[in-house]
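Notes follow the structure.
All protein chains but one are shown at their positions in the complex.
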Amino acid sequence: MNKDYILGVFKDEESLVSAFDKVKEKGVLPLEVYTPYPVHEILEGMGNKTRITYAAFFYGVFVAIGILSFLTYAASISWSLNYGGKPFNSFPSFIVVTIVATILSITILTLLTFSIRSKIFPGKVPEIYHERATDDRFVMVIDKKSMGANTEAINSIITEYGEIE
Amino acid sequence: MYNSEVRGRLITGDKSLGQISREIIAPIHAKTPVWWYFAVLVGLIMFGIGGYSIFLTLTKGIGMWGVNNTVAWGWAIINFVWWIGIGHAGTAFSIFLLILRQKWRTAINRAAEAMTVVAVFCASLFPLMHMGRPWLFFYIFPYPNTRGPLWVNFNSPLFWDFVAISAYLLISASFWYFGMLPDFATIRDTAKSKIKKTVYGIFAFGWTGSSREWLRFEGLSFVLGGIAAVLVVSVHSIVSTDFAVSVEVGWHTTIFPPYFVVGAIFSGFAMVLTLVVIMRGLYKMNDFITDSHIDAVCRVLIFISLIMGTAYLTEIFMAWYSGSQYEIYMFFHNRLTGEYAFQFWAMFVSNAVIPQLFWFKGMRRRMWVVFVISIIINIGMWFERFNIVVTSLSRDYLPSTWASYSPTWVEIGFFVGTLGMFITGVLLFFRFVPMIAISELKSVAKFDKQRNENLKHNDHE
Amino acid sequence: MKLKEEHEKHAVTLYPEVEYKGHHWGMAVDLSSCTGCGNCSVSCQAENNIQVIGKEQVRNRRIMHWIRIDRYFSSDAENPEVFHQPVMCQHCDNAPCENVCPVSATPHSDEGLNQMAYNRCVGTKYCVNNCPYKVRRFNWFQYVQNDEFDFASNSDLGRMVLNPDVTVRSRGVVEKCSFCVQRIQEKKIKAKVEGRLLEDQEIQTACVQSCPANALVFGDMNNPESKISKYMKNERNYHLLEELHTLPSVGYLTKVRNKKA
Partner (left out) sequence: MKDQITISKNFKLLTYILIGIGVVTFALGFVFDAKRTWANYLLNNYYFLSIAIGAAFFGSIQYITNSGWSAAFKRIPEAMAAYIPFAGIFFLIMFFGMHSIFEWTHDEVLQHDELIQHKSPYLNVPFFFIRVIVFFAAWTILSKVLRKFSLKEDEVGGLHYFHKSELYSKIFIFVIAITFTLFAVDMLLSLDPHWFSTLFAAKSFIAAFLHGSTIIALIVIILNRTGNFDILNRSHLHDFTRYIFMTSIVWGYFNFAEFMLIWYGNIPEETVWFVERWQGAYKILFFANIILNWAIPFFVLMPRKTSRSKLIIFPVIILLMIGQYTELYYIIWPNVVHESKFGLLEIGAFLGYAGIFSLVVSTWLAKASLVPKNHPYLQESLHHHF
């Protein structure tokens, strides 16, 4: 095992959150925290932000405009055919297609964004610090260098709530 | 703060997180039971019958079916709408209950979503096969034609349908799949055998459960959830426009879009109930899918059943109120009393009357009653589609074209085939995929603890 | 004619009606003249290569002929009064069948014809359902060279009587009355080659040509002098299912009976 970091392993969410808060008070941010389910205090505490919702919104706006203009172009400029006396630019009909096609495109684009940004794709070899992090353990990975003078204190915080592995 | 005294426990048996994973994954690691092989065999035989029916249809023509010049859509479209309605449950379950913050959904939504994917797949076969020339289905793509700019007709509800169903199939599948990533990772990390580790490792896409991943995962679920909510409503609304934009009596009515959506959710929830009762019985998941889970689904069903009843009555009332002779004929002389009156009343009784039994707690707590009623609702919803598709067509404007319709065995065989496909799909799901969302269940497990004042709600949003 | 005025008053639409600048083909049927002999159906069948399908399929309500003759009975059942109404494609200007086709197989022509592009049709049959007159026909089987349909098209000799101007439709395709578009085009080209305008009554569809009672009239409704325009302006003229606002190009001149008061 690479010894540049220590693992704090906890049995439940409360211990993890308490330990996490105390470690942060010492001015040390763990490298990464592994949990079997999302813990909001940690997600907020780690200070990462995701802009995936904004990305999705802008995909939506652009795709919707794009599709609506494509439909208008195809049906009323490129090759206008008379279907049952409907106007070439059948706006109410186009709305329906636009909604669904936009939804489809947002999904595909957002999934791609997610895969790329989180580097999650088929066949990826995961970097597993602790086998039970996806099962029933909450694992905190702390870089030894970042601990500096606080090593003792942090070790004792972790052992107070869980154990070091 | 979650008041488990009033709300009931989400998981019984005070399980640790490790126990939750192990018990849910157990069927995947355990030896395959004999009944499973038997059931798959039944499913495959049914699928074979369907395959032969499709073969006959493809080689000889749609004439093999019972449809005719007047009733040009028959069982195929009925079954299509029926399946796609069932296919709405999964997404509706996850999304609407998420929005209403119903925590009990976590135990059921995985199964519901799996059902969705299989059902939508079954559904998509019907519009394809009911085409006269299915090998030319690609004409429906809006690609610039090689001989000039001939686009498709964007006004056509069938084109909307095509877009909507492909979107729905893709989105429900990815919503389901991406929700399973953490659970696949759990299997990968707890599996003993090398093969399982590798296979589920590939399925897990390298998931580790780091905070960064969870953060984006939550963002993704939020986006997909929000989108899927709109999608569920719009897909079935679009299916309803297959009927509602026409000028046929009984089809052209403005209530159809919401009415179809509600009906879809109704039939979907009923199918979820059927499936979950079976799943509970076969795999001993009673601790996760508790009696109060079943109870909650039943109560939702009462509510939707009332909406359905109101919609039926609205339609009948409006048919009279409209004063249009066609509408009046359609409802009072054709649907309520005509040739297909049995189908109408079967629909009415099984959708609007029988589910009212769920008002009684005794009914909601008896599993066999719940199971039987859920089946009745499924059948009732099938009759609803029959009532819409066939009854309206068989008696339209000019009496000279009135005709009756009855299916041939080829159509029935096709339907049986999709049933077989569904059974097989669901069985594969039971066998190879964690049938309850492990990570979501873990995230709500803490609410059952006695002292949970300090815990915050962790909704996936 | 109170009903007619009523309909005209209520003929409200949410989009403007399409203007036909050139020809606007139309047909009128004088129901007083029609005797219901069925000659129109037969001649149409010969002209347009309509398949013979056998009584089994007719019994299954899968008739193929493009004109059917509806019979309406009134008064007492012992000795009813009857009138016959030939119903072909109404070539509606607001055709409900056209806008539901996903693959653009049935658009409306500049001359007011409701066209079928057989090559493009994939056979969703929505148009069949959405036609309030139910005049669209679907090829339920392959009728040509099929031993199960051992009629005209199953032998070489039988196929020699096919009209070369009209395609034979394959299985899975929707077809319907085209107002004998091949005849329209032929005469249009002829007039163009001769450098003159089309004359009224020059184009005759198969049914018009063969009607022994001269009950059917075909022509250009945009030509105010044509016979069809006069028929359309006749106060006896009405359209089938007018209240749906499908704007049919076929008009029916209501039957007049001489009865004792």
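Order of writing sets the chain letters: A, B and C. Residues in each chain are counted from 1.
Rule of thumb we're sticking to: a residue touches a chain if its C-beta (ideal position, glycine included) is under 8 Å from a C-beta of that chain, and two chains touch if they have at least 3 such contacts.
The structure displayed is predicted, hence computed values, not measured ones.
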(request) Name every shown chain in contact with the chain that has been left out of the document. (result) A, B, C
(request) Could you tell which one of A:Val96, A:Ile142 or A:Ile157 touches the chain left off the display? (result) A:Val96
(message) For the chain not shown, which residue from B:Val152, B:Ala204 or B:Ala244 touches it across the whole complex?
(response) B:Ala244
(request) Pick out which of C:Leu14, C:Ala77, C:Leu157 or C:Val193 touches the chain that's been left out of the picture. (result) C:Leu14
(request) Could I get the residues of chain C that touch the absent chain, sorted low to high? (result) 7, 10-15, 94, 96, 99, 243-245
(message) Which parts of chain B face the unshown chain closely enough to count as touching?
(response) 1-3, 5-7, 99-102, 155, 230, 233, 237, 241, 244-247, 252-258, 302-303, 306-307, 310, 313-315, 318, 321-324, 453, 456-457, 459, 461
(request) Just the residue numbers, please: which parts of chain A touch the chain that's not shown? (result) 53, 57, 85, 92-93, 95-96
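In the analysis below, only the chains that are shown with their structure count from here on.
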(message) Using Cα averages as centroids, what's the distance between chain B and chain C in whole Å?
(response) 43
(request) Please compute the C-alpha centroid of chain A, do the same for chain B, then give the distance between them in whole Å. (result) 28
(message) At least two partner chains per residue is the criterion; list those residues in chain A.
(response) 81, 83-84, 86
(message) Show the residues in chain B shared as contacts by 2 or more other chains, in ascending order.
(response) 150-151, 153, 155, 159
(request) Spell out the residues on chain C that touch chain A in their complex, using ranges where they run on. (result) 15-18, 92-99, 101, 104, 107-110, 247
(request) Please name which positions on chain C make contact with chain B in the complex. (result) 57, 60-63, 68, 70-71, 87, 96, 99-104, 107, 120-126, 128-130, 132-134, 136-142, 170-174, 240-241, 244, 246
(message) Looking at the complex, which residues from chain A come into contact with chain C?
(response) 81-87
